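Below is a structure I'd like to ask you about.
All protein chains but one are shown at their positions in the complex.
Chain IDs A, B and C follow the sequence of writing; residue 1 opens each chain.
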Amino acid sequence: MPVITYREALNLALREEMRRDPRVFIMGEEVGLYEGAYKVTQGLLKEFGAKRVIDTPISESGFTGVGIGAAMAGLRPVVEMMTFNFAILALDQIVNSAAKLLYMSGGQYNIPLVIRGPGGPAHQLAAQHSQSMESYFCHVPGLKVVRPSTPEDAKGLLKSAIRDENPVIFIEAETLYGMKGEVPDDPEFLIPLGQAVVRRQGSDVTVIAYMGMMYRVMEVADELEKEGISIEVVDPRTLRPMDTETILNSVRKTHRAVVAEAGAGFAGMGSEIAAFITENAFDDLDAPVERVTGANAPMPYAKNLEQAKTPSKEKIIEAIRSVAYV
Amino acid sequence: MPVITYREALNLALREEMRRDPRVFIMGEEVGLYEGAYKVTQGLLKEFGAKRVIDTPISESGFTGVGIGAAMAGLRPVVEMMTFNFAILALDQIVNSAAKLLYMSGGQYNIPLVIRGPGGPAHQLAAQHSQSMESYFCHVPGLKVVRPSTPEDAKGLLKSAIRDENPVIFIEAETLYGMKGEVPDDPEFLIPLGQAVVRRQGSDVTVIAYMGMMYRVMEVADELEKEGISIEVVDPRTLRPMDTETILNSVRKTHRAVVAEAGAGFAGMGSEIAAFITENAFDDLDAPVERVTGANAPMPYAKNLEQAKTPSKEKIIEAIRSVAYV
Amino acid sequence: MSAENIRAVDAELGQQLLKEMLLIRRFEEKSAEMYALGKIGGFLHLYIGQEAVAVGAISTIGRDDYAIASYRDHGHCLAKGADPKRVMAELFGRRDGLSKGKGGSMHLFDRSVNFMGGHAIVGQHLPLAAGVGFAIKYEGKDQVILCFFGDGAVPEGEFHEAMNLSALWKLPVVYICENNRYAMGTEIHRALSQTDVYKFSAAYGIPGEAVDGMDVLAVRESVARAVERARREKTPALIEARTYRFRGHSMRDPSAAIYRTKEEVEREKQRDPIALFRDRLVKDNLLSEMEWQTIEKEVTEIVEEAVIFADNSPEPPLEWLLTDVYRESGSGVRGSGFADPPEPR
Partner (left out) sequence: MSAENIRAVDAELGQQLLKEMLLIRRFEEKSAEMYALGKIGGFLHLYIGQEAVAVGAISTIGRDDYAIASYRDHGHCLAKGADPKRVMAELFGRRDGLSKGKGGSMHLFDRSVNFMGGHAIVGQHLPLAAGVGFAIKYEGKDQVILCFFGDGAVPEGEFHEAMNLSALWKLPVVYICENNRYAMGTEIHRALSQTDVYKFSAAYGIPGEAVDGMDVLAVRESVARAVERARREKTPALIEARTYRFRGHSMRDPSAAIYRTKEEVEREKQRDPIALFRDRLVKDNLLSEMEWQTIEKEVTEIVEEAVIFADNSPEPPLEWLLTDVYRESGSGVRGSGFADPPEPR
């Protein structure tokens, strides 16, 4: 299988879907001439022209609304947020238009729209540019939310998102764009939304994590294996709809769970995951579900503070030990 | 003690604080001449004049930003959202300016700002006008979030919010504005932010609920008492900072907890409450913390569907029975 | 239709326009009654006084063209050709409503006549209109969209963003600001530093003009010109229709509230667009007293039928609470149409 970067995998997904379906187009700040602030749309303007690769002014609410209106009229837009931090400016359109139009119209207008771009912390970008916003979107009925951790997932899930009949919030990570991995070049390779994946089999503790945190957890799992602690790592991939079955099956096997999350913990995704595990697998649990989350502070600029903001391996290990009572 | 409505209690709090501190002013849509879309600001224009009671155009992001800027420059603004649904349009100002300025400026600029107005469902206002947004705000470090359930709390907490040095999101409920209750007329009567209250003592199951749901739970508690099931009802009042101690103490006593919430359940406030209870009181729990939440759908207009959207007494009772194993 | 001879109405067209306006008027008067009876809930915003804008404007476009409006949408939805029975059923929150009872008064949608809603966040539907215009252009079609909004939307950021994007990308959108001088209780000069809304067009380099919104033919003429240009040159336009609402902001607001005087309201009612137009048709010998009575009778019947239909329509079944949250995928992608996560209790 070809080995390509996460960035290239996204690019390929966009290309393939744009080739397949002329109704698919991409719009956003710097996606055309500049080929993307993070180069995800490299070469698209050249291949598809300015009609289908549209540079926008800095008007997030405006062009997101344009995407939604275009979807109402039958197109299948992909809207790039240069970073997801700026989606807050478009949140009204996302929450009140995209997510609700199908319902409010009694099923007449569905919104096949993808909003994608990098989210979460990167390198010293400070408070306004380092937010994990997935819990906002996850709370909204009518939205689907994806966080793809690998190049393969990036491709397969983005393609499914574009083919989906509903608005999909697709949050990538700047820190993963350069990561390489095997990615099928089959243009019909799709990963269904709503399916978690077990990244690593284990028997003692289930750790649920995605994106950068998932890799950190994998490293921790390697280290703990040497001590004889066997970690199962589950990556939800889609946060809404959440594949609760895969997660619960794992927990029913290991009887212990930790959720690791980069974002601020209070009312974050980890809360939801911990809550449903406890609700549905209480009798299988030998310990409370522990959350390891980003500190409840804005993201600081200074490198050392930035590092301390996101859960360290030590903290993850500590949480695992605490649920494993070792 | 005088018996006044929830609306009057808010009005009194505003009046007293505006009398006490000339830096306090209120701005928002229709707060002046019209005396508030829900009449919370009745008489304020007359008493304080147009300098301190400011009608705004429909520019939520703009006037919220004005409030924040004014706070940076030393004033203590109260910004009214006609309803909290419209705060989504101002969310960037709230999240990226109000909540973070203190941190990003290394402690130089604090933002003593209150954003208040009714939130949550009312009567057949449909999807775009019936949102419970507290989990959005709760997720943001730097914000405090209040949901006052009684006239007394409305007054005491609003006064504390206005005196607080930080941005406070203060979400009232249209459905409670007409409710009457005893309210101290002492202008120094304050209820500290961050203190939950036990609304009803009980020994079998703790139910955590606020606003309209709290009253529904109180009725349920009366009914179940007849069957010999004793419910303790805890009202958090402030959601951030959350008074985890009061909640945990109750759960440690009853060994069972249910969280009842009007808003959509997935990634809602109930998730956070359930998660921290489990994390901190696992060994005291005889059953998983159950969430009873609004359906994961937008709010429908039709009366019967609207009623079905919010948790019924039956559903609350069912959840209580399931944790009490009766 | 060409903009030049648009003022030359014959009896048929004149009576048609009159009838459409009257239908909206009577439909809404009846809605107000039904609200008082508790058959309609929530917010109910009446369009009474503004009928010439929707009717005049929408008379210039075809069924295949689009229209979109704010929450004050009954007039536009009816003028676009929706079935009054299904509109009333929607106001009643019943199963046969346009939106199956899920939307209500503020969220009327009718895909069969390209009426795109019914949006209740002020300013929000302007970018949506631009998006529809974008799709029209993308697909090389020659449709247009009319976007109706109030003066209260002008201070919102989305007004500005939508104007600029439409002008920049040359989208076939005709923006029609129904300036009734009030946004709830806020008179326009307390909301805008410069109150000639049409003048904003200069900031975007697009055509703009003000028109008497109480004169159905004047509206028709102005909008027809903009529609023609939009079709031909894909140029957006900003039209300010000066009008007045005779009733309160919604049923919860008295018609002459603190923010305006009874005298002002009475004075404005002299400009009643329906009475004005009827008198004009009569004067021009395009309408006889008998024809007028027939129109009144027909309209009354339509409204009565609508009420009966709505009242007989059942409540939506409870299962519908959870339908239409997601559309199942028709693309054969396994799982992409997955149901929502299981409901917590």
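Quick note on the criterion: contacts are C-beta pairs under 8 Å (C-beta built on N, C-alpha and C of every residue); 3 or more make two chains touch, one makes a residue touch a chain.
As the structure is a computational prediction, the values presented were derived from the model and not from experiment.
*Asks:* Give the residue, chosen from B:M18, B:V31 or B:I68, that touches the chain omitted from the document.
*Replies:* Looking across B:M18, B:V31 or B:I68, the contact with the absent chain belongs to B:I68.
*Asks:* Looking beyond the chains shown, say which of A:V40, A:I68, A:L89 or A:V140 touches the absent one.
*Replies:* Touching the chain that is not displayed is residue A:L89.
*Asks:* For the chain left out of this view, which of B:N85, B:Q128, B:T150 or B:N166 touches it?
*Replies:* Only one of B:N85, B:Q128, B:T150 or B:N166 touches the chain omitted from view, namely B:N166.
*Asks:* For the chain left off this view, which of B:G194, B:G263, B:G294 or B:P311 is in contact with it?
*Replies:* Only one of B:G194, B:G263, B:G294 or B:P311 touches the chain omitted from view, namely B:G194.
*Asks:* Mind listing the subunit C residues that contact the chain we can't see here?
*Replies:* Touch with the absent chain occurs at residues 155-161, 164-165, 167-168, 190-194, 199-200, 202-206.
*Asks:* Give me the subunit A residues in contact with the hidden chain, please.
*Replies:* Missing-chain contacts on subunit A: residues 29-30, 33-35, 37, 55, 57-59, 61-62, 85-86, 89, 123-129, 265-266, 270, 290-293, 295-298, 300-305, 308-309, 315, 318-319, 322.
*Asks:* Touching the hidden chain in the full complex, which residues of subunit B are there? Just list them.
*Replies:* The list for subunit B reads 25, 51, 56-57, 59, 61-75, 92-93, 96-97, 101-110, 141-142, 144, 160-161, 163-166, 190, 192-195, 240-242, 244, 276, 279.
Methods note: only the chains that are shown with their structure count from here on.
*Asks:* Go ahead and name the chain pair joined by the largest number of contacting C-beta pairs.
*Replies:* More C-beta pairs are in contact between A-C than between any other chains.
*Asks:* What's the farthest chain from subunit B if centres are computed as the mean of the Cα atoms?
*Replies:* For subunit B, the chain whose C-alpha mean is farthest off is C.
*Asks:* Go ahead and note the Å separation of the Cα centroids belonging to subunit A and subunit C.
*Replies:* 39
*Asks:* Could you state the distance in Å from the CA-based centre of subunit B to that of subunit C?
*Replies:* Chain centres of subunit B and subunit C, defined by C-alpha means, are spaced 36 Å apart.
*Asks:* Quick one: report the Å distance separating subunit A from subunit B, using the average Cα coordinate of each chain.
*Replies:* 30
*Asks:* Residues of subunit C that touch two or more other chains: which are they?
*Replies:* Correct list: 99, 101-103, 107, 119, 121, 157, 325, 340-341, 344.
*Asks:* Please list all residues of subunit B that touch 2 or more other chains.
*Replies:* In subunit B, residues 85, 89, 126-128, 266, 270, 290-291, 295-298, 300 touch at least two other chains, as defined above.
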